[in-house]
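As you look at this complex, bear in mind that one protein chain is not there, while each of the others sits in place.
Let's look at chain A:
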Amino acid sequence: MKKLVVLLSIIPAIGSLTVINRVEPYILGLPFIVFWAAAWLILTSVCLYISSVIYEREGENE
């Protein structure tokens, strides 16, 4: 589980530092570069939330 938690931090860290430097295609009305950065906000949130739930479960098991 510990490995999964670490992975759930590394993926969004790399994702949020990556830039896809192009305007086309537009997604949800956003140029791709803006959409990509905004999408990682949501994905980071999801990853960290799963991690915090895992942490809580492990806390209960002890």
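Going forward, a contact is a pair of C-beta atoms (placed from the backbone, for glycine too) under 8 Å apart; a residue touches a chain by one contact, two chains touch by 3 or more; residues count from 1.
One rule holds in what follows: contacts and distances are computed from a predicted model.
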| item | value |
| --- | --- |
| Absent chain [UniProt protein name; select from "Sodium:solute symporter family protein", "DMSO reductase anchor subunit", "Methylhydantoinase" or "Molybdopterin synthase sulfur carrier subunit"] | "Sodium:solute symporter family protein" |
| On chain A, residues whose C-beta touches the chain left out of the figure | 9, 12-13, 15-17, 19, 21-23, 26, 29-31, 33-34, 37-38, 40-45, 48-49, 51-52, 55-56, 59, 62 |
